[in-house]
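All protein chains of the complex are present and in place, except for one that has been dropped.
In order of appearance the chains are A, B and C, and numbering begins at 1 in each one.
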Amino acid sequence: MIRILFFGPVAERVQMRETQIVFTAGMRLQDVVASLGAQHPQAFDIVSFTAVNQAQVKDMQLPLNDGDEIAFMAKFSGG
Amino acid sequence: MIRILFFGPVAERVQMRETQIVFTAGMRLQDVVASLGAQHPQAFDIVSFTAVNQAQVKDMQLPLNDGDEIAFMAKFSGG
Amino acid sequence: MTNPVRIQQEDFSQDAEIAALKAVSKRIGGIATFLGCARDFSEGRDVSEIGFEAYGSMALAEMNKLRSEAIARFSLLEARIVHRVTNVRAGDNIVFIAAAAEHRAAAFDACRWIIDELKQRVPIWKKETTPQGESWVTQHP
Partner (left out) sequence: MTNPVRIQQEDFSQDAEIAALKAVSKRIGGIATFLGCARDFSEGRDVSEIGFEAYGSMALAEMNKLRSEAIARFSLLEARIVHRVTNVRAGDNIVFIAAAAEHRAAAFDACRWIIDELKQRVPIWKKETTPQGESWVTQHP
């Protein structure tokens, strides 16, 4: 399983804070983005950062591993 | 009377913190500086600032008034 | 002694943070701090409440990285970063940064750098409650 997390403004648009998708061999980050982005286009409009296992990732070709935690995040507004 | 104040490193070299000099008509700041500077040359070597009535003065031609308070001060080192 | 990097609901005390900072070194000559507070006004609207949400594990990891980078980059003797994640009202504390160095220039430079970087790098989001309703403070990408 891949664990997907949403926070703040993105969670509000997806209308959930967390979901899971089944891991399949050869899966890449872009596969998850394409699949979730098609289901929740309004939420992905404001996604500015993607993290895999709590570290920011820019390369959408990143191969995933079973058990990975992915977060799709809007621009930060802390501080 | 003109009241003369010394602080910190200047007071240490003059070996006093305060003195008075008699006011005479037409007295200017430079008269006080010349008189005290001749008595305490080592102290006046480190005088960087002069204040008359708590305000810094650069013009040594400043006419004095009876009752003025003059301070001869080394470079500040607060903070 | 509390951890120098924390995300917490409860308020913090500057005196306690400074005491913990000073305990690390007797070489500290200057401590620059930044305290971010909730304002009652933002972009022309009255704000009655601000709520925060964090990606906690990543936010804490990023804040720890920020502290280590700041210490190395500005030769700090110590630094602390505390961010509240809760609902706050006007005047309440939100974030506290403290940077301690031998001399003041490094302390100021580091403190400013940490808060600037925190806003860019730490996954925390802010929602403002105004008479017009609630809205997340976020720019479009």
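Criterion: a residue touches a chain if its C-beta (ideal position, glycine included) is under 8 Å from a C-beta of that chain, and two chains touch if they have at least 3 such contacts.
None of these values were measured; they are calculated from a predicted model.
K.L.:
Could you tell me which displayed chains border the chain that was left out of the figure?
P.N.:
For the complete complex, the undisplayed chain touches B, C.
K.L.:
Write down which of C:Ile7, C:Ala32, C:Leu60 or C:Val137 is the residue touching the left-out chain.
P.N.:
Candidates C:Ile7, C:Ala32, C:Leu60 or C:Val137; residue touching the omitted chain: C:Ala32.
K.L.:
Return the single residue from C:Gln14, C:Ser68 or C:Gln120 that touches the missing chain.
P.N.:
The one listed residue touching the chain not shown is C:Gln14.
K.L.:
I need the residue numbers on chain C that touch the omitted chain, in ascending order.
P.N.:
13-15, 18, 22, 26-37, 39-41, 90-91, 102, 104, 107-108, 111-112, 115
K.L.:
Contact with the hidden chain only, please: which chain B residues?
P.N.:
Residue positions of chain B that touch the missing chain: 5, 7-9, 11-12, 45-49, 51, 54-55, 71, 73-79.
By definition in this document, only the chains that are shown with their structure count from here on.
K.L.:
Just the number, please: Cα centre separation of chain B and chain C in whole Å.
P.N.:
48
K.L.:
Find the geometric centre of each of chain A and chain C from their Cα atoms only, then give the gap between the two centres in Å, rounded to an integer.
P.N.:
That pair's centroid distance is 26 Å.
K.L.:
Mark out which residues of chain B touch at least two other chains, giving numbers and ranges.
P.N.:
Within chain B, no residue contacts more than one other chain.
K.L.:
What are the residue numbers in chain C that touch two or more other chains?
P.N.:
Within chain C, no residue touches at least two other chains.
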